[in-house]
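FYI, not all chains are in this one, though none of them got moved.
Residue numbering begins at 1 within each chain, and the chains themselves are lettered A, B and C in the order written.
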Amino acid sequence: MASDIKHIGILTSGGDAPGMNAAVFAVAKTANNHGIKLSGIRKGFEGLIDNDLLPLDPNEMQRLMHQGGTILKTARSERFMSAQGQNKALRTIEQNKLDAIIAIGGDGTFRGMLALSKISNIPFIGIPGTIDNDIAGTDYTLGFDSAVNTAVKCIDNIRDTAESHNRVFLVEVMGRDSGYIGIHSGLSCGADAILVPESNEDINYLLHKIKHYNSEDAFIVVMCEGDELNVEQVSSKIRKVNAHIDLRIAKLGHIQRGGKPSAQDRMLGIRLGVLATKAIINGESGKMAGVCNNKPTLRPIKSVMKKQSVDAETQDLLTLFCG
Amino acid sequence: MASDIKHIGILTSGGDAPGMNAAVFAVAKTANNHGIKLSGIRKGFEGLIDNDLLPLDPNEMQRLMHQGGTILKTARSERFMSAQGQNKALRTIEQNKLDAIIAIGGDGTFRGMLALSKISNIPFIGIPGTIDNDIAGTDYTLGFDSAVNTAVKCIDNIRDTAESHNRVFLVEVMGRDSGYIGIHSGLSCGADAILVPESNEDINYLLHKIKHYNSEDAFIVVMCEGDELNVEQVSSKIRKVNAHIDLRIAKLGHIQRGGKPSAQDRMLGIRLGVLATKAIINGESGKMAGVCNNKPTLRPIKSVMKKQSVDAETQDLLTLFCG
Amino acid sequence: MASDIKHIGILTSGGDAPGMNAAVFAVAKTANNHGIKLSGIRKGFEGLIDNDLLPLDPNEMQRLMHQGGTILKTARSERFMSAQGQNKALRTIEQNKLDAIIAIGGDGTFRGMLALSKISNIPFIGIPGTIDNDIAGTDYTLGFDSAVNTAVKCIDNIRDTAESHNRVFLVEVMGRDSGYIGIHSGLSCGADAILVPESNEDINYLLHKIKHYNSEDAFIVVMCEGDELNVEQVSSKIRKVNAHIDLRIAKLGHIQRGGKPSAQDRMLGIRLGVLATKAIINGESGKMAGVCNNKPTLRPIKSVMKKQSVDAETQDLLTLFCG
């Protein structure tokens, strides 16, 4: 079965995430060990449309694991939404005799691959690469641990200045509709309150607590960008219940995307890259390579196309510390 | 059942590990929520012998989570090996009316608690705190992720100078008899070879590979302090098969113990601290609070008093990348 | 002369800056070596009004040098603007028999000390502590190097994601009316354009360059918070000349204030703390301890109460790289 696969293409699509390069390296290494050629497809589906491929040598990539971002570049491709774009992509696959594709990205990336699989029978495996940790079927997505560590370093910094001034800080972290980055970074930094998209009640806890805040210490609120309320609205509500506080806002923004990947994300990239490549060799397709209960796991792509909800243990921690 | 527990003592013992303070904070917070008093026992079993306790207030400890080391201080206690020392410890327990003890440390710490449990029926729960990841019954020990991240940063630095000079570097990492720090940091940094205590063959792979090394790039060897051969012996063997190389040695040493805990270790400390405290409240004793397959899990202490062996997936990765 | 000084008070006021704790430690050590008692005044002038003092022992502070923020806490005091507040401050000075005050902060802090010196003849020395590097009479202010290093790490992170997407990033850094943080961090990160308050022409350079930007690479603009235009205005101008670009905004904000001080800021804190204490002992007053042309230098406070302009060499570099 493995003998069928002679040439794999790999792409990264959607938002970049630290650890993507480790995954690409692991795919290159595994493919190379099996005598399979690997080509990088640049800029996600854009490169598939434009026939923009480059050969990948594992010996050249060993040193790139510590780089943030993705050396393959990434993009969100509007052209790939159209039949015309998808047909061009098919031509690239045929011209380069690609026998399989490994696609690293989030739900948009997987939707793209599912669309492609409707007009082609090329095998593909997905790898969950997004800092948001919002994909079901895996304990963690690639980039999540790095993003949390970056957020934690930033909030530690903010605590320094907050304690010096006895200030309240409202820190917005990334995560789209998911509260994971907010919960992990907030708990890790000893936040006084955490606002997540998954709860409508947390604002009441915050307002109750801040009402009794005596300005004799730092008070750190971590809130997720996907919360029902935005930073300005929360800020306004806080001021209403406690007019005397010294309140500042910090939106961490895109610095959470970049930087050297954490050790966990490099290991996760390696684990998922190896798992995905072996899956391709074993004739699998239409699945996502993830880690479930800390074990490498293949799940049908369709089953993971829903948001990862906050697990019960994490929810309990959130309630215990900030609820 | 919970009503029996009014006062918990907590200690850290053996080598310090990043994340211990997060665990202590989580115990303080959980105990406080249940109206239970918490006292820190300073310097591990030494403080138990010397009645050296301090009250712990969760509101004071929130800000200490980002600190490396242990604010309770730690020690290896010879006095506690004797009946006399243990009897003094008992007296401290009685005088302070401690109803339970939570002990954070490695196998030595757990042996100490088992010894104490033979002369006393005070309930206790262990939390695995050691950078070495060498305790069975948990996916990871507290401090492991931080130590790996520190090692990774160091090896990234070493790669910079190794590539500038086309040099071979032999980097020794910690881990006592365990290869985990070596494997995780080595794979994460794209090491060319990794020497672990768990294998006698890896040296042959290294020597074969270095024989053909052409000095046109960096060549990074990560070796564990617990390997059969020491750094000087490996260095000598390398020089024998390839006399022309420019070889340097770097022992990372104690810097791997310190530093701000990683986000994962803070979260792990919180998870295990909460689990241990709830176990105490629920009347459990003689167990270790760990995370198995990424789920909070209590295991009998006696069942974890053996070295964590390298799991099959990690062993496969090691073989694939450096075998 | 030195024999007159038996008790020094020290305060930090205005915005906190990394390195302030090193300066306090150095003052404590130097005072201690001369048999002089040192008291910390908490929350800047607020503590002087409220008689909120704490004794400082150099042996306790040795370990605090690596902490960001200020262990003395800081504040902007409105009460100290009034005669009543200043009179209360005088009473604190008399009650505690303070023979001199060392004040760490920016121009507001120095203005406060000048006000106090009008109603009292207590000797005082200022130390320039602000991340903005906007005080004349010193090559660098305390905290500037740390803030620049933090900004540099953030912009390095942003480059990772910017290169992955071929995006334009508009990064706002701190510095109030000064361009120093922007220039140093921008040059250090290879920014494509830097917008500073000191120039009205830099926007033209940016617009000219971005007009010809082909979206085949990252494009990083660093802009200072004190620039004539705000981030939204610059963003709007950019879009007008090149509608096709993918533009993102990142305001680094308060994370630039916190974090462990850099080695340079710790050394600068030590140098200025020693210089200030020796000046007090030598009977000096009304001066600022700075470093000019890399030499410890005392300058009359009144002569430094003006903005540090961008020096000619830095201006030339700015023109060469982004002008």
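Keep in mind that, in the parts below, a residue touches a chain if its C-beta (ideal position, glycine included) is under 8 Å from a C-beta of that chain, and two chains touch if they have at least 3 such contacts.
No experiment lies behind these values; they were computed from the predicted model shown.
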item: Whole-assembly copy number, given 3 chains displayed; value: 4
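Keep in mind that, in the parts below, only the chains that are shown with their structure count from here on.
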item: Chain contact topology (line, ring, star, complete or other); value: line
item: Rounded Å distance between subunit A and subunit C, as computed from the means of their C-alpha atoms; value: 36
item: Approximate Å spacing (C-alpha centroids) for the pair subunit A, subunit B; value: 28
item: Intercentroid distance (Cα basis), subunit C paired with subunit B, Å; value: 39
item: Contacts with 2+ other chains: residues of subunit A; value: 153, 156, 159, 163
item: In the complex, subunit C residues that touch subunit A; value: 12, 15-16, 18, 43, 67-70, 73-75, 150, 153-154, 156-161, 163-166, 169, 248-259
item: Subunit B residues touching subunit A - in the complex, by the definition given at the top; value: 22, 25, 29-30, 33, 62-63, 65-66, 139, 145, 148-149, 151-153, 156, 159, 163, 184-185, 187-190, 192, 218, 260, 262-264, 266-267, 270-271, 274, 293-296, 313, 316-317, 320-321
